[in-house]
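Take a look at this one; I'll ask things after.
Left out: one protein chain. Kept in place: all the others.
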Amino acid sequence: MGNTFGKIFRVTTFGESHGKGIGVVIDGCPPNISLNLDFIEYELQRRKPGQSKLTTRRNENEVFQILSGYFEGKTTGSPLTFWIENQDAKSKDYEHLKTAYRPSHADYTYHMKYGNYDYRGGGRSSARETAARVIAGAVAKQILTPLGIQIYAWVSQVGNIKLSKSYSEIDFHLIESNPVRCPDMKMAELMEAEILLVKKRGDSIGGVVSAVILNVPVGLGEPVFDKLSADLAKAMLSIHASKGFEYGSGFRGVEMYGSEHNDIFYVENQQIKTQTNYSGGIQGGISNGMPIHFRVAFKPVATILKKQISIDHDGNEIMLEGKGRHDPCVVPRAVPIVEAMTAITILDHLLRYQCYKNLFKSL
Amino acid sequence: MGNTFGKIFRVTTFGESHGKGIGVVIDGCPPNISLNLDFIEYELQRRKPGQSKLTTRRNENEVFQILSGYFEGKTTGSPLTFWIENQDAKSKDYEHLKTAYRPSHADYTYHMKYGNYDYRGGGRSSARETAARVIAGAVAKQILTPLGIQIYAWVSQVGNIKLSKSYSEIDFHLIESNPVRCPDMKMAELMEAEILLVKKRGDSIGGVVSAVILNVPVGLGEPVFDKLSADLAKAMLSIHASKGFEYGSGFRGVEMYGSEHNDIFYVENQQIKTQTNYSGGIQGGISNGMPIHFRVAFKPVATILKKQISIDHDGNEIMLEGKGRHDPCVVPRAVPIVEAMTAITILDHLLRYQCYKNLFKSL
Amino acid sequence: MGNTFGKIFRVTTFGESHGKGIGVVIDGCPPNISLNLDFIEYELQRRKPGQSKLTTRRNENEVFQILSGYFEGKTTGSPLTFWIENQDAKSKDYEHLKTAYRPSHADYTYHMKYGNYDYRGGGRSSARETAARVIAGAVAKQILTPLGIQIYAWVSQVGNIKLSKSYSEIDFHLIESNPVRCPDMKMAELMEAEILLVKKRGDSIGGVVSAVILNVPVGLGEPVFDKLSADLAKAMLSIHASKGFEYGSGFRGVEMYGSEHNDIFYVENQQIKTQTNYSGGIQGGISNGMPIHFRVAFKPVATILKKQISIDHDGNEIMLEGKGRHDPCVVPRAVPIVEAMTAITILDHLLRYQCYKNLFKSL
Partner (left out) sequence: MGNTFGKIFRVTTFGESHGKGIGVVIDGCPPNISLNLDFIEYELQRRKPGQSKLTTRRNENEVFQILSGYFEGKTTGSPLTFWIENQDAKSKDYEHLKTAYRPSHADYTYHMKYGNYDYRGGGRSSARETAARVIAGAVAKQILTPLGIQIYAWVSQVGNIKLSKSYSEIDFHLIESNPVRCPDMKMAELMEAEILLVKKRGDSIGGVVSAVILNVPVGLGEPVFDKLSADLAKAMLSIHASKGFEYGSGFRGVEMYGSEHNDIFYVENQQIKTQTNYSGGIQGGISNGMPIHFRVAFKPVATILKKQISIDHDGNEIMLEGKGRHDPCVVPRAVPIVEAMTAITILDHLLRYQCYKNLFKSL
């Protein structure tokens, strides 16, 4: 019962990896938005497996349909539903896993919690579900972009190869210029080499996705619990394989002194800004108009082709050998997913803020 | 409108730092729980300022009253409300801040969002609000403890002084043995010295709180959005001054290979366990019965006694000099708050799981 | 953004009358329920137009698909999604209404609220949406029935023809024996004659649906706001064309004295019962184990074939002449819809009650 995200722009996803398909209902999408369907397709392509030699060969032909909420080229304000039928879903690849609990997968916990398990590629627990999020994010982006709000995510670390540039030094145009989605060509090459090496060994490796949101108006975030930072953290930790979230100075900030860390205010062109941005664009849980920047950690994906010991449903030791088609490193494809969850979170808070923003002005 | 946390065990806090007081309504508290009020008092004392020379001298006499939901020594199942009247609230300390935006505080964002600002100690944005969370957490703990679920948090880093022990090496009895709440006496001494040094300089320093939850039953967490990890992340990032969250292998896990990182299952005493616990007790967003462990980053608190440049409400540059009573390092007092938010999150998920857990067994 | 009903068993409907189809996502459906798909089909047939000469001739071939949440013949605990593709949707019938506001329809209010209007049969405002509710209700019934909970609804009034029998005098087997769904053959004949007469005149007529829920366990309902009576009222008033709800003694009870109206307790077979049931099975918002009975008023449907004056989008007076295929009286088809919303509401409250029911027993 936790398949809905958001309070106003409410995103509910449904569907399984190897079932009929994957879908999403958006309740609370503002009406009269002309959707650029090609952009949604483009975003799906970015998330899609099989984009390059770095990703799984599963050939998902991401053809989506709009099932409801769209009339004469515009959203109606009624539930906006998208549906992608599953194709090329080789369930047979998973027959040998029918009674296995794969290490660090959700097989065991799903089985225990629900009393059943969809062994076909993880069923509901599969990262395939994120295709639905990417669609919702692509809708949200189309509402945010005309308001000037821009979201960029990129790969800033693969294994121990780190891009040390701050968000302000990134040339966002470079993100899509290489299959790793690292906006620094030299680092991208190193990362790519590392991923290919890991792939060759039948292993996997983790990474970090960094993100920045530009031109967020002052005032988004609902303390004390629905702080913008808290909802972004939840959004990111709800993504498959993510293990950590930090914003602004994050974990490194703990080593700083307050006198260094405090962001000094100043006024430029009648706008209040801060000289540094260790706050990460959020103070007291509310956006302060500066760029919001954060980082998300992703573990090495659990599916590897190397042999592993595990147990079956009866607790007997078994030997697993990876089959199926999987990514050696999830972060290049996680980039559009991080962006999508960011867009959904920001739009939801923007709409929440509308509730009283205009009312109190008129009273 | 974001002042409620939880879906079943719903915690709503209210009140301001220098208003009449701070309170909490818990709607959805199970009935017939005999509360140990001394334990609630004890937890409040742990959070209280002025416990040692490490913390602010504000002498909050944390006398709480139960306003509702408690009859003949037991919870009734109706809203359980607690109230702490503010005492020793020296609002005068803040008069000079009436028109100032303090750097890295919530003054500016609250003022912009709400069109007003309670300059007296930050009003609603003050960490004083967490007293209400500690009470709710102390109630939740009293329900979790008889079920065997134990929660421990401790300080694992102050500035660049790090305790490198894993959760399994911690002697939990040592946590309360020193004012830093670091369960390693040598490290505690170093941390204490660092905090006193920082205090002397009128500065502040950040830190990390680590936590572990023992004996969580398998099955808590509601994918795909309300994963246990996602809700813990939200809970932690909703705490004042927190900047990051990681669980299991966290950010360090990104440098590992899948073949190292995967937690191999085995059976011991008819229980399924894992040899390592990089998953942090959560797989696919659902607890797997292993200890849940995570870390929370806290920034150096924004209030320092050193002089700082800032601006006033009209954008004019001003010089700020810290007054008031504040902690040079927030993490020792953050320990009970992290525990409280953990207890609230775990109990909420435990109650959510009850909804169908028993039903489907009987069908 | 109001397209979800329920707190635990969460039903979200989507789709339009003359769009691609109608669907429903159920998040929070208990896992491992073997669904009888024929029963779902049967319920859809009961709601379907064109069942008899009393209802519209629109030939909806209600073929539903399960899109997600169902594996190997059982619910999985993940979102359970159903989809009915629209067929025989004669949008052309509505071309002449493109710029008209039909009296007592939702054309005007939808247009004003959303800034757009789906003139094809009312779009989202069409009663076609209730097909999705009937599916969700058919799922809920299949969980409630094995627990002994039974739901019956029937037509108790058409125009001024009233069935004066109390719920305890009804032979539920007769409900489906006639097209009116009135469990009294004589009254059913009179009602049928009235409906046919009204139809002949190109007019419409209102009616009342009565309902009873048997064997509801004591304890369902969450005061003070989510009383079982309050949530049933909301459920019923959310149905198209409904204008009123009363339970137990209802509006007639206002004329009674307390000494008559009070339901006297007694014990029978170690069960506490009441001699009368003016309370309608709900006391203080919580079920008391007695049959829950209530009545729902439905207005004469707005679509009539008679000529009517109205206005167009520019405010000009126009003359409307009814086309399309519509019911002269909605109540026979409202019977399964009332049952469906009842089942959804009862199951949601049953699941909510599970949250702490078992927990507090074990503490």
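By letter and in written order, the chains are A, B and C; residue numbering begins at 1 in each of them.
Here is the rule we use: contacts are C-beta pairs under 8 Å (C-beta built on N, C-alpha and C of every residue); 3 or more make two chains touch, one makes a residue touch a chain.
Nothing here was measured: the structure is a model prediction, and the numbers come from that model.
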{"item": "Candidates B:53, B:74, B:200 or B:307 - the one touching the absent chain", "value": "B:74"}
{"item": "Contact residue for the chain not shown (choose from B:52, B:87, B:116 or B:166)", "value": "B:116"}
{"item": "Chain A, residues in touch with the chain not shown (by the definition above)", "value": "7-8, 28, 30-33, 77, 143, 146-147, 350-352, 354-360, 363"}
{"item": "Touching residues (missing chain, whole complex) on chain C", "value": "1-5, 13, 101, 103-106, 108-110, 112-113, 115, 124-125, 129, 157, 159-160, 198, 203-208, 218-219, 221-227, 229-238, 242-251, 253-267, 270, 272, 274, 278-280, 283-288, 297-304, 306, 308-311, 315, 317, 352-353, 355, 360"}
{"item": "Residues in chain B touching the chain absent from view", "value": "1-4, 8, 10, 12-16, 19-23, 25, 27-28, 31-32, 65-69, 71-72, 74, 76-79, 81, 83, 113-116, 118, 123-124"}
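The criterion applied here is as follows: only the chains that are shown with their structure count from here on.
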{"item": "Averaged-CA centre spacing for the pair chain B and chain A, given as whole angstrom", "value": "26"}
{"item": "Between chain C and chain B, distance of the C-alpha-averaged centres to the nearest whole Å", "value": "46"}
{"item": "Distance from the mean Cα position of chain C to that of chain A, given in whole angstrom", "value": "39"}
{"item": "Residue numbers of chain B (touch at least two other chains)", "value": "352, 355, 360"}
